[in-house]
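To start, I am sharing the structure in question, which I have written as C-alpha coordinates.
For this depiction, one protein chain was excluded, whereas all remaining protein chains were kept in their positions.
Let's turn to chain A:
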Amino acid sequence: MSHPLKPILLQGHERSITQIKYNREGDLIFSVAKDTVANVWYSVNGERLGTYNGHTGALWCVDCDWDTKNVLTGSADNSCRLWDCETEDNQPYLTVPCAESKITSAVWGPLGEFVIAGHENGEINQFSAKSGEVLKKVKEHNKQINDIQTSVDLTMVITASKDCSSKLFDSTTLDHIKSFKTERPVNSAAISPIMDHVVMGGGQEAMEVTTTSTRIGKFEARFFHAAYEEEFGRVKGHFGPINCVAFHPDGKSYSSGGEDGYTRIHHFDPQYFDFELEA
(Lines give C-alpha, C1' and ligand atoms only; values in the text may rest on other atoms or scores of the structure.)
Protein backbone atom coordinates (compact mmCIF):
# COMPACT_ATOMS: atom_id res chain seq x y z
CA MET A 1 0.00 0.00 0.00
CA SER A 2 1.31 3.43 -0.77
CA HIS A 3 2.08 5.78 2.04
CA PRO A 4 -1.01 7.87 2.78
CA LEU A 5 0.91 11.14 2.57
CA LYS A 6 2.52 10.59 -0.81
CA PRO A 7 0.47 11.49 -3.86
CA ILE A 8 -0.60 8.65 -6.10
CA LEU A 9 0.09 9.05 -9.77
CA LEU A 10 -2.31 7.53 -12.31
CA GLN A 11 -0.68 6.89 -15.64
CA GLY A 12 -2.91 5.55 -18.30
CA HIS A 13 -3.65 8.27 -20.78
CA GLU A 14 -1.51 9.38 -23.64
CA ARG A 15 -2.86 12.90 -23.91
CA SER A 16 -4.19 15.61 -21.64
CA ILE A 17 -6.85 14.74 -19.10
CA THR A 18 -10.10 16.60 -19.63
CA GLN A 19 -12.21 15.44 -16.69
CA ILE A 20 -12.10 13.22 -13.62
CA LYS A 21 -15.01 12.13 -11.44
CA TYR A 22 -15.38 10.13 -8.27
CA ASN A 23 -18.39 7.84 -7.97
CA ARG A 24 -20.80 8.64 -5.15
CA GLU A 25 -19.17 6.28 -2.68
CA GLY A 26 -15.69 7.45 -3.56
CA ASP A 27 -14.03 4.12 -4.18
CA LEU A 28 -13.69 4.67 -7.92
CA ILE A 29 -12.27 7.48 -10.09
CA PHE A 30 -13.24 7.85 -13.73
CA SER A 31 -10.87 9.75 -16.00
CA VAL A 32 -11.28 10.84 -19.60
CA ALA A 33 -8.77 12.43 -21.95
CA LYS A 34 -8.15 13.68 -25.44
CA ASP A 35 -6.84 10.22 -26.39
CA THR A 36 -10.49 8.97 -26.92
CA VAL A 37 -10.19 6.63 -23.94
CA ALA A 38 -12.03 6.53 -20.59
CA ASN A 39 -10.42 4.77 -17.61
CA VAL A 40 -11.68 3.70 -14.22
CA TRP A 41 -9.37 3.30 -11.19
CA TYR A 42 -9.52 2.31 -7.55
CA SER A 43 -9.08 5.56 -5.66
CA VAL A 44 -7.48 3.90 -2.66
CA ASN A 45 -4.31 2.81 -4.42
CA GLY A 46 -4.54 3.97 -8.02
CA GLU A 47 -4.83 0.55 -9.61
CA ARG A 48 -6.63 0.61 -12.93
CA LEU A 49 -9.80 -1.43 -13.12
CA GLY A 50 -10.70 -1.04 -16.74
CA THR A 51 -10.90 0.98 -19.92
CA TYR A 52 -13.86 2.00 -22.07
CA ASN A 53 -12.87 2.05 -25.72
CA GLY A 54 -15.13 3.06 -28.54
CA HIS A 55 -15.23 6.79 -28.99
CA THR A 56 -13.56 8.14 -32.09
CA GLY A 57 -12.92 11.66 -30.83
CA ALA A 58 -11.45 13.35 -27.76
CA LEU A 59 -13.47 12.80 -24.59
CA TRP A 60 -14.45 15.93 -22.74
CA CYS A 61 -16.64 14.75 -19.87
CA VAL A 62 -17.63 11.76 -17.80
CA ASP A 63 -20.07 10.91 -15.05
CA CYS A 64 -21.47 7.84 -13.41
CA ASP A 65 -24.91 7.44 -11.83
CA TRP A 66 -25.61 7.33 -8.12
CA ASP A 67 -25.31 3.61 -7.66
CA THR A 68 -22.40 3.20 -10.03
CA LYS A 69 -24.29 1.12 -12.54
CA ASN A 70 -23.82 3.25 -15.66
CA VAL A 71 -21.11 5.56 -16.96
CA LEU A 72 -21.83 8.41 -19.35
CA THR A 73 -19.12 9.95 -21.54
CA GLY A 74 -19.30 12.94 -23.88
CA SER A 75 -17.02 13.27 -26.86
CA ALA A 76 -15.87 15.50 -29.69
CA ASP A 77 -17.16 12.83 -32.04
CA ASN A 78 -20.57 14.44 -31.34
CA SER A 79 -21.89 11.55 -29.34
CA CYS A 80 -22.53 10.61 -25.76
CA ARG A 81 -22.06 6.99 -24.87
CA LEU A 82 -23.63 5.11 -22.04
CA TRP A 83 -21.57 2.22 -20.68
CA ASP A 84 -22.30 -0.49 -18.25
CA CYS A 85 -19.78 0.14 -15.46
CA GLU A 86 -18.66 -3.41 -15.11
CA THR A 87 -18.48 -4.44 -18.70
CA GLU A 88 -17.10 -2.47 -21.53
CA ASP A 89 -20.03 -2.61 -23.96
CA ASN A 90 -20.62 0.46 -26.01
CA GLN A 91 -24.16 1.62 -26.42
CA PRO A 92 -24.57 4.83 -28.39
CA TYR A 93 -26.83 7.49 -26.95
CA LEU A 94 -28.45 10.59 -28.43
CA THR A 95 -26.96 14.05 -27.95
CA VAL A 96 -29.03 17.06 -27.03
CA PRO A 97 -28.18 20.08 -29.18
CA CYS A 98 -28.37 23.60 -27.79
CA ALA A 99 -28.80 27.01 -29.43
CA GLU A 100 -27.08 30.34 -28.68
CA SER A 101 -23.99 30.32 -26.60
CA LYS A 102 -22.34 26.93 -26.48
CA ILE A 103 -22.79 25.05 -23.23
CA THR A 104 -19.45 24.15 -21.77
CA SER A 105 -20.48 22.40 -18.57
CA ALA A 106 -23.64 21.23 -16.82
CA VAL A 107 -24.85 19.60 -13.61
CA TRP A 108 -28.17 18.37 -12.22
CA GLY A 109 -30.26 20.30 -9.71
CA PRO A 110 -30.91 18.86 -6.23
CA LEU A 111 -33.99 16.87 -7.22
CA GLY A 112 -33.35 16.30 -10.89
CA GLU A 113 -35.91 18.95 -11.76
CA PHE A 114 -33.52 21.21 -13.64
CA VAL A 115 -30.07 21.33 -15.12
CA ILE A 116 -27.62 24.13 -14.32
CA ALA A 117 -25.45 24.90 -17.35
CA GLY A 118 -22.46 27.14 -17.89
CA HIS A 119 -21.98 28.84 -21.24
CA GLU A 120 -19.14 30.05 -23.42
CA ASN A 121 -20.13 33.67 -22.76
CA GLY A 122 -20.00 33.37 -18.96
CA GLU A 123 -23.74 32.98 -18.43
CA ILE A 124 -25.27 30.38 -16.13
CA ASN A 125 -28.74 29.10 -16.96
CA GLN A 126 -31.20 26.80 -15.21
CA PHE A 127 -33.01 24.65 -17.79
CA SER A 128 -36.13 22.76 -16.81
CA ALA A 129 -35.52 19.04 -17.22
CA LYS A 130 -39.07 18.51 -18.37
CA SER A 131 -39.61 21.32 -20.86
CA GLY A 132 -36.12 22.59 -21.62
CA GLU A 133 -37.16 26.20 -20.97
CA VAL A 134 -34.89 28.59 -19.11
CA LEU A 135 -36.06 28.93 -15.50
CA LYS A 136 -33.34 31.29 -14.24
CA LYS A 137 -30.38 33.09 -15.73
CA VAL A 138 -27.38 34.91 -14.25
CA LYS A 139 -24.26 36.49 -15.70
CA GLU A 140 -21.57 36.95 -13.09
CA HIS A 141 -18.59 35.84 -15.15
CA ASN A 142 -17.49 37.75 -18.22
CA LYS A 143 -15.62 34.93 -19.94
CA GLN A 144 -16.23 31.28 -20.67
CA ILE A 145 -17.30 28.95 -17.90
CA ASN A 146 -14.86 26.03 -17.97
CA ASP A 147 -16.40 23.85 -15.29
CA ILE A 148 -19.36 23.60 -12.91
CA GLN A 149 -19.46 21.21 -9.98
CA THR A 150 -21.98 20.70 -7.21
CA SER A 151 -21.49 20.45 -3.48
CA VAL A 152 -22.03 16.91 -2.23
CA ASP A 153 -25.53 17.79 -0.98
CA LEU A 154 -26.32 19.51 -4.28
CA THR A 155 -27.34 22.76 -2.53
CA MET A 156 -24.51 24.79 -4.08
CA VAL A 157 -22.58 24.89 -7.33
CA ILE A 158 -19.13 26.27 -7.99
CA THR A 159 -18.11 27.66 -11.38
CA ALA A 160 -14.61 27.92 -12.85
CA SER A 161 -14.07 30.59 -15.49
CA LYS A 162 -11.57 31.82 -18.01
CA ASP A 163 -11.97 35.25 -16.37
CA CYS A 164 -9.54 34.01 -13.66
CA SER A 165 -12.17 33.63 -10.97
CA SER A 166 -14.35 30.98 -9.46
CA LYS A 167 -17.79 31.66 -7.94
CA LEU A 168 -20.11 29.92 -5.54
CA PHE A 169 -23.88 29.96 -6.29
CA ASP A 170 -26.96 28.60 -4.58
CA SER A 171 -28.29 25.81 -6.85
CA THR A 172 -31.96 26.69 -6.48
CA THR A 173 -31.93 30.50 -6.54
CA LEU A 174 -28.65 31.00 -8.50
CA ASP A 175 -27.77 33.69 -5.92
CA HIS A 176 -24.10 34.58 -6.13
CA ILE A 177 -22.64 33.72 -2.71
CA LYS A 178 -18.84 33.94 -2.96
CA SER A 179 -16.01 34.81 -5.36
CA PHE A 180 -12.47 33.46 -5.46
CA LYS A 181 -10.01 35.45 -7.52
CA THR A 182 -6.69 34.42 -9.09
CA GLU A 183 -4.46 35.77 -11.85
CA ARG A 184 -4.79 32.80 -14.14
CA PRO A 185 -7.78 31.33 -15.96
CA VAL A 186 -9.46 28.71 -13.79
CA ASN A 187 -10.14 25.40 -15.51
CA SER A 188 -11.89 23.55 -12.72
CA ALA A 189 -13.15 24.01 -9.16
CA ALA A 190 -14.63 21.76 -6.50
CA ILE A 191 -16.27 22.15 -3.09
CA SER A 192 -15.03 20.16 -0.10
CA PRO A 193 -17.69 17.80 1.29
CA ILE A 194 -16.62 18.31 4.90
CA MET A 195 -14.70 21.58 5.25
CA ASP A 196 -15.40 25.19 4.28
CA HIS A 197 -12.83 24.84 1.51
CA VAL A 198 -12.79 24.96 -2.26
CA VAL A 199 -10.02 23.79 -4.57
CA MET A 200 -9.20 25.33 -7.96
CA GLY A 201 -6.94 24.30 -10.80
CA GLY A 202 -5.90 26.18 -13.91
CA GLY A 203 -2.90 27.91 -15.34
CA GLN A 204 -3.10 28.47 -19.06
CA GLU A 205 -0.76 31.43 -18.93
CA ALA A 206 2.89 31.64 -18.08
CA MET A 207 4.99 29.62 -15.75
CA GLU A 208 8.52 30.56 -14.96
CA VAL A 209 10.86 27.80 -15.89
CA THR A 210 14.22 28.38 -14.33
CA THR A 211 17.41 26.53 -15.00
CA THR A 212 17.12 24.85 -11.63
CA SER A 213 14.06 22.82 -12.49
CA THR A 214 13.49 19.59 -10.63
CA ARG A 215 11.26 16.64 -11.31
CA ILE A 216 8.41 18.29 -9.45
CA GLY A 217 6.16 20.16 -11.80
CA LYS A 218 5.32 23.70 -10.85
CA PHE A 219 1.65 23.92 -11.72
CA GLU A 220 -0.44 24.21 -8.60
CA ALA A 221 -3.85 23.38 -7.25
CA ARG A 222 -5.00 26.24 -5.02
CA PHE A 223 -7.10 26.01 -1.89
CA PHE A 224 -9.38 28.85 -0.77
CA HIS A 225 -11.41 29.32 2.36
CA ALA A 226 -15.04 29.28 1.23
CA ALA A 227 -16.29 31.87 3.71
CA TYR A 228 -13.32 34.29 3.78
CA GLU A 229 -12.57 34.02 0.03
CA GLU A 230 -8.85 33.90 0.95
CA GLU A 231 -6.28 31.51 -0.47
CA PHE A 232 -4.58 29.44 2.23
CA GLY A 233 -2.58 26.78 0.42
CA ARG A 234 -1.20 25.36 -2.80
CA VAL A 235 -0.12 21.94 -3.97
CA LYS A 236 2.48 21.62 -6.71
CA GLY A 237 3.04 18.61 -8.86
CA HIS A 238 1.72 18.92 -12.37
CA PHE A 239 3.98 19.70 -15.30
CA GLY A 240 1.27 21.44 -17.18
CA PRO A 241 -1.96 23.30 -16.51
CA ILE A 242 -4.50 21.49 -14.35
CA ASN A 243 -7.69 20.74 -16.27
CA CYS A 244 -9.83 19.11 -13.64
CA VAL A 245 -10.03 18.85 -9.84
CA ALA A 246 -12.33 16.73 -7.67
CA PHE A 247 -12.74 16.03 -3.96
CA HIS A 248 -13.23 12.49 -2.74
CA PRO A 249 -16.78 12.27 -1.38
CA ASP A 250 -15.38 11.76 2.16
CA GLY A 251 -13.37 14.95 1.87
CA LYS A 252 -10.14 13.29 3.04
CA SER A 253 -8.42 13.40 -0.32
CA TYR A 254 -8.68 15.08 -3.69
CA SER A 255 -7.54 14.41 -7.26
CA SER A 256 -6.35 16.53 -10.15
CA GLY A 257 -5.98 15.74 -13.86
CA GLY A 258 -3.56 17.73 -15.96
CA GLU A 259 -2.49 18.74 -19.42
CA ASP A 260 0.56 16.58 -18.79
CA GLY A 261 -1.60 13.44 -19.04
CA TYR A 262 -1.30 12.54 -15.37
CA THR A 263 -3.94 12.23 -12.69
CA ARG A 264 -2.67 12.78 -9.16
CA ILE A 265 -4.48 11.62 -6.00
CA HIS A 266 -3.53 13.50 -2.81
CA HIS A 267 -4.54 12.45 0.67
CA PHE A 268 -4.60 15.29 3.19
CA ASP A 269 -2.38 15.16 6.23
CA PRO A 270 -3.82 15.85 9.71
CA GLN A 271 -2.58 19.46 9.60
CA TYR A 272 -5.02 20.20 6.80
CA PHE A 273 -8.04 19.42 8.93
CA ASP A 274 -6.82 21.43 11.92
CA PHE A 275 -5.79 24.47 9.95
CA GLU A 276 -7.74 27.61 10.68
CA LEU A 277 -7.44 31.20 9.62
CA GLU A 278 -7.53 33.58 12.53
CA ALA A 279 -11.03 34.88 13.13
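Here, a contact is a pair of C-beta atoms (placed from the backbone, for glycine too) under 8 Å apart; a residue touches a chain by one contact, two chains touch by 3 or more; residues count from 1.
One rule holds for everything that comes next: contacts and distances are computed from a predicted model.
Asks: Can you match the unshown chain of the complex to its UniProt protein name from these: "Large ribosomal subunit protein mL45", "Putative 3-ketoacyl-CoA thiolase peroxisomal", "Eukaryotic translation initiation factor 3 subunit B" or "2-methoxy-6-polyprenyl-1,4-benzoquinol methylase, mitochondrial"?
Replies: Hidden chain identified via UniProt as "Eukaryotic translation initiation factor 3 subunit B".
Asks: Would you indicate which residue among A:F30, A:F127 or A:F268 is in contact with the undisplayed chain?
Replies: A:F268
Asks: Identify the residues of chain A touching the omitted chain, counting contacts across the whole complex.
Replies: The missing chain touches chain A at positions 1-2, 5-7, 9, 11, 13-16, 24-26, 42, 45, 47, 66-67, 110-112, 153-156, 170, 172, 177-178, 183, 196, 203-210, 213-217, 221, 223, 226-229, 232-237, 239-241, 249-250, 259-262, 266-269, 271-272, 275, 277-279.
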